[in-house]
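Have a look at the structure below, then the notes.
Complex shown without one protein chain; remaining protein chains in place.
Going in written order, the chains are labelled A, B and C, and every chain counts its residues from 1.
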Amino acid sequence: MKGYDAVVSNRWVRLGAFLVVLVVLAVLPLVADPFTNQTISHIAVFAVAILGLNIVMGFTGQVSLGHSFFVGIGAYAAIIPIRDWWGGPLAEGAIVIGFVLSGLIPGVLGLLIALVTVRLRGLALAMVTIALPTIGLPLAQKFSDFTGGNEGISIRRLDYVGADGQVHKGNPFAAGPGLENDQWQYYIVIAIALAFFALAYFLVRGKYGRAFAIVRSNEAIASSMGVSPYRYKVLAFTIAAVYGGIAGFLLIVWGQFTSSETLAFHHSIDLVIASIVGGAGSIVGAVLGGVFYVTVSQIMNGLQLSIYTTLVQGVVIILILFLLPGGLASLPRTIRRLVRRGAAGHSVEAGHAADSASGNTKTQVQPSEERNT
Amino acid sequence: MNPFGTFIQLLVDGLAQGSIYGALALAIVLVNQATGLVNFAQGGMAVLGSYIGLTIGNLLIPGVGSTLGVVLGIVAAVIASLALGGVVERFVMRRFERAEEDTKVVATIGLLTLITGLVGLIWGFNPTPYPFFFGGSESLRIGDVSISVWSIVTFTTIVALMVVLQILFRGTKFGLGMRAVADNAPSAALAGIRVGGLRMAGWGLAAALGTVAAILLASKSQLTPNNFDGILVYALAAVVIGGLDSPIGAVVAALGITILESLAAAYIPWIGHDLKVVVPFVLVFVVLIIRPQGLFGRRAVVRV
Amino acid sequence: MPLLELVDVTAFYGPVQVLDGVSISVPEGGAVGILGANGAGKTTTLRAISGTVRAGGTIRYRDRSIRGLKPERVASLGIAHVPEGRGTLGNLTVRENLMVGAYLRKDHRQVATDVEYLLDLFPNLRERIRSNASALSGGEQQMLAVSRAFMAKPRLLILDEPSLGLAPSTARNVYDAIGRLRRESGIAMLVVEQNANLAFSVVDSVTVLETGRSVLSGTTAELRGDDDIRRAYLGG
Partner (left out) sequence: MKTTLSGRRAIAVAASVGAIALVLAGCARGGGDVAPTGEDTSAAVEPSPGITDTTLTFGISTPLTGATAGPGNCTVDGALAYFGTKNAEGGITFGDGKTRKIEIKSYDDEYNPEKSAANFNQMVADGVFAAGLGLGTPTNRAWREAAIEADVPQVLVMTGDPIFSDRTESPVQLGLVPIYQQEGAAFGEALVANGQPHKVAALYQNDDYGKGYLQGFKDAVAGNPNIEIVKELSYEPGPASSTPNYLEPQVTELAGTGADVFFQAVSVTPRVVENLAKAAAIGWTPIWFLPSNTASPGGVLTPAGVTETTYPGIYAVGFSEAAAAPPFAESEAGKAYFAAIAEYAQGPEQDGKAFPHCVWSWIGAQILEQAFEKMTEPTRDSFLDALYSIKGFDAQFAFGSIDTTVDGLPAIQTVSLQKFNGKGYTNVDVVG
């Protein structure tokens, strides 16, 4: 056990493992079939969205039930400039503009909403976040000339003028030299997703992560330590909105389509479920959440049992909350703890057997009764 | 119909539809009072309860005639919901008693997903007429305004339930115990209050209440597994606007937003029916910012 | 036969042992104080009795074991616990708090009499009878907490640091009232207190805890004479 821990915690080993993962990710699309590439890209799109949700829910403990709003807005911000400008003089610049706007617009909206609402606690914030898609969807439908309404916008076959002076139809995300569409899209999605995961990793490891954790566990203590809960909650909410928006951009790279449906409230619920199943308080959890989100549907389709998908999702989430409150990401930790407990063999005194069952998704905050005895 | 008649008709219709939102809002308040959390599965449980009533009613009607069959179906649905609510509290939500707010919210969302999946599989997705004493078309006319029997019955039932709940909360030992549990469960236990039992009772009552609302709605517009998806969102808005701890507030807010929404749609052209759904949710924003405990709430801080 | 008897009681928080052999005995109608430093296990001892913490060892009340019973069951046997931090129900009014205290009682007329008795004892509460408990001052809340426990008509009242966070004069008033309650009702009491002078004004005997273990017990008279005790708890 010790030896294993030592190896795992060794810096160089970690770096090496990371490099191996990178190399595999880089080479895989060249080897794998298109469906595998598309599936991995799809997972990455939602891993980024879920990561945003984890930052606001898992790291600062604010309930957000409106994340699909930011994903949907990000998707519009990405696709509309490309639709309008890609075939024109701006050319690929439209994609860059789309990328920037997909982070910027949801970020600004998120910031404005956060400034007025994060003071609210619990249900109140959840309600405000429910209001976002509830308001956003009819607005998107109302302005269907601009947003494409429920028919949506597709940019897979946009007109452009080729070298021969003729108008062709082309996919803005298929311009790769010698690569198939699925490979090219894979590289864009994975590169951006990795960048945003790295950003999140350094964010939560650094002073911001510590501040988030303090705010989450006890706001009064945070204030007394000079950490403004308000500021950090606004920050987390805004970052989450940006991540949602970027996921919207990646959705466009992956599928080249969006419609007002993307904003719908129940997709927020899907994201929350995926976040909890993966592990809301963890970065790896976001990836696992993305895997859950994408592959459960796929597997159920594959088995021709998709009418049971909703039921399966419901059962999975209840089971996870019961048995693995930290989500799938906490599975290794839980196993290690069980192994260690078994090895130690000391009888567990009655009284805290209940603790492990109390369903706490977070780092265990000491119950209040432990403080003053 | 003259313009004034239209106005009155919109008010009357708003009261009836708002009653359905209000009933679900009441159920949410009840659960919040019993266990201090917000149950997103409330609508799903209501639909499940009414399907049970439908099944039992339809089974019985050939034997005992339609009147008795409908009554027994409703009674069975209410009893089943009471049990369902209690069981869910005892065996699912009890586990999350000490968990944090977001975990509790997610647990109820998981329940909602589970129940929705189950109902669709068992009863299918075909809209099914609910056997009842009357449908949505019988009505009385008062001048220009028509008031459907359904509206009158729904409104009266919900207002009566609200009054009963208000009395229960403010005037009975049971209500006192429930409020003590919601306020500070460990402390209530030290006073000899059976916390677990009261919580189960609260969930059971809330589920039964939701089922009554679902049956009333189904009698008008048939039963489908997704009947309450949209209604839940309105009920939550009503609860936030009215206050989480106020049965009267929840119902008044539900009626208020429904009427406000219809009137805004009819008389403010740039809102219209396309954007009327925006009205209650903008109101949620405004109320939360000005008065976070809700218009009728007593708490200094809104808590889940 | 003591009313309440603890023998070698143990308790854990997770892997940390917080009680390691606590033995206390409260006679019928008697009053016992528990003294000890922070972290000595005083609060946990009370919680072990009222069932809010699981414990090992022997806890007997009126000759039957109450260890492992749920808090509401313990309360129904006639043990009223005023928890640390008072445990008043902030969103309920003063009167409602008192009625919660009387939750298990069926003698409605006597309940009304008891309310009047307490409101006479604590005139401040009478003035605030319709206020939410959260609006009361610290001293008033403590009075309310004690009153609520008394409303249960217990045989044994367990008080966890009634003086905590109160100004000295307020704390003195609270203890005067507790003393009067004891004299007039004859309830047995178990009082945790940091301020031994206050405790000594009410209790007949004292047990001292150190790191979860009973290290000393005796009557107030004996302990007043003990130099160590005087130095540690009575300010010289």
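By definition in this document, a contact is a pair of C-beta atoms (placed from the backbone, for glycine too) under 8 Å apart; a residue touches a chain by one contact, two chains touch by 3 or more.
Keep in mind it's a predicted model, so treat the numbers as computed, not measured.
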Chains in view that touch the one left out, judged over the entire complex: A, B
Given A:T129, A:T262, A:S282 or A:S330, the one touching the chain that is not displayed: A:T262
Selected from B:L60, B:M200, B:I231 or B:L288 as touching the chain missing from the view: B:I231
Interface with the undisplayed chain - residues on chain A: 3, 6-7, 10-13, 15-17, 19-20, 22-24, 26-28, 30-35, 38-39, 42, 130, 134, 137-138, 141-142, 144, 149-152, 154, 156-157, 171, 180-181, 251, 255-262, 264-267, 294, 297-298, 300-302, 304, 306-307, 309-310
Residue ranges of chain B at the interface with the undisplayed chain: 1-3, 5-6, 9-10, 13-14, 17, 117, 120-127, 129, 135-139, 141, 145-146, 148, 220-222, 224-227, 229-234, 262, 265-266, 272-275, 277
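The rule is short, and it goes like this: only the chains that are shown with their structure count from here on.
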Farthest-lying chain, centroid of Cα atoms versus that of chain C: A
Distance from the mean Cα position of chain C to that of chain A, given in whole angstrom: 51
Distance between chain centroids, defined by C-alpha means - chain B, chain C (Å): 43
Residues of chain B engaged with two or more neighbouring chains: none
Two or more partner chains touched - positions in chain C: 52
Interfacial residue positions of chain B with respect to chain A in the complex: 38, 92, 95-103, 105-107, 109-118, 120-121, 229, 233, 236-237, 239-240, 244, 274-275, 277-278, 281-282, 284-285, 288-289, 292, 301-304
Residue numbers on chain A that touch chain B, as the complex places them: 57, 61-63, 65, 116-117, 120-124, 126-128, 130-131, 134-135, 138-139, 141-142, 265-266, 269, 272-273, 276, 280, 307-315, 317-318, 321-322, 325, 357-362, 367
Of chain B, residues touching chain C in the complex: 173, 176-177, 179-180, 183-184, 186-195, 245, 298-300
